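Here it is: the structure, laid out below.
Removed from the display is one protein chain of the complex; every other protein chain stays in position.
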């Protein structure tokens, strides 16, 4: 296994791995994280013994956050213009991976981080400590067109109970029990034959997965939108605001600050 | 803006419009309403400043009701046989509209009125005063095959709490708070850039919209079914019943009267 700075990997046993996002203070998706995550997911996919990978966070209050928009120009690009964007490649690899991926969500997850959680096979969220925002390609398929419009265009955070009710997460579990619950279910999956897990997942994928092309065009649209003058102006304003209030305050109440213009009117 | 008799339009500001259905006593979809609504929706779609349109009702106890089946022959027809039916054109325009449409639902909504509500981007329903019935093309996509069969074939009314649980509405909100809630969320959407709203909606549409052709054939099937002898006989019976009990009593308990034959057996 490769060594990584921003993504920790721990092997519970040869069938179960624990992967933790670790980019303090607010677990943004940075260019380096994307490169590391791509390497990690590729390695996990090539591991012939692995049956279950649990994704968690080693940063308090944040599971996995949105893209670090201040570093947009530095994100890794594919080797050729025809190749899939690196981020999309991560999402697609994870979806079709020959193991079961479980997001064990404690803290905030938004934008790209939320899309990654939605690309995993299962999502268990801390009832008290998980909060959710945005994410454009997967979310409508799980919570429906109207609730996705409310969440994505409204940019507010949702608590875990609402997320469970909407179908955004598989289950909301009281924070005390989350780790034990995930550990038991990971072991249970690992008790089955790898071939059976892969076969059943492939069959379920056929019934439920969006087309690969949708993810690719989705990422391209996101990248293009980041270059719009109106978006760049809003990013500039948000950047100035971060200078005043600090990134911690900003991220803890992102919905509030994104909505500030509406309240000022 | 055009003047209308059966549809009221009020401009909250240049970014937000309020549209109200006003065809007392029970807000049926009449031939005139369809013509006016088509004009209103077309104008809203062509307004380069508009960001949010809130659709409500100015008739007590009814949001927007089913087609007025006594006037079936008078409904407007498209200019050529190849053109979309006018009603379908309204639904499609609304779905792809370059603004966010919000249904603020107080009172009963059924059949065509319910399909129109489901074609909007968001649905907020009065917990105490909203009731729902039927609607064949959109409903299965929101609440699933089985619950749609129960609702459409059973012809009963559903309260707002059940509607929220099934995914029929985005949220059920206590009647006291409904107007304030919708006003806040409309202003919040309007605080974002129009281009961003349109872009996000287009992306969500791609993931969730039925094909345009489905709406067109759906409306054609509905029109054809209205000419079946068995349907015409039932309509005739219902018409006689209205003569005895009045349209208000009939519409308030439509599910009961439609189901009367089953209880008499």
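A and B are the chain letters, set down in written order, and residue numbers restart from 1 in every chain.
Assume contacts are C-beta pairs under 8 Å (C-beta built on N, C-alpha and C of every residue); 3 or more make two chains touch, one makes a residue touch a chain.
Predicted model, so just to flag it, every value in this text is computed and none were measured.
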{"item": "Residue among A:46, A:80 or A:191 touching the omitted chain", "value": "A:191"}
{"item": "Residue in contact with the excluded chain [from B:92, B:152, B:184 or B:207]", "value": "B:152"}
{"item": "Option touching the unshown chain, where A:100, A:130 or A:254 are the choices", "value": "A:100"}
{"item": "Option from A:83, A:204, A:232 or A:247 whose C-beta touches the chain left out", "value": "A:204"}
{"item": "Among B:33, B:65, B:114 or B:136, residue touching the chain not depicted", "value": "B:136"}
{"item": "For chain B, residues in touch with the removed chain", "value": "136-137, 140-141, 144-150, 152-155, 210, 214, 218, 221, 225, 228, 230-231, 234, 259, 261-263, 265"}
{"item": "For chain A, residues in touch with the removed chain", "value": "100, 120-123, 142, 167, 169-170, 185, 187-193, 195-197, 199-201, 203-209"}
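In the analysis below, only the chains that are shown with their structure count from here on.
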{"item": "Centre-to-centre distance between chain B and chain A (centres being mean Cα positions), rounded to whole Å", "value": "36"}
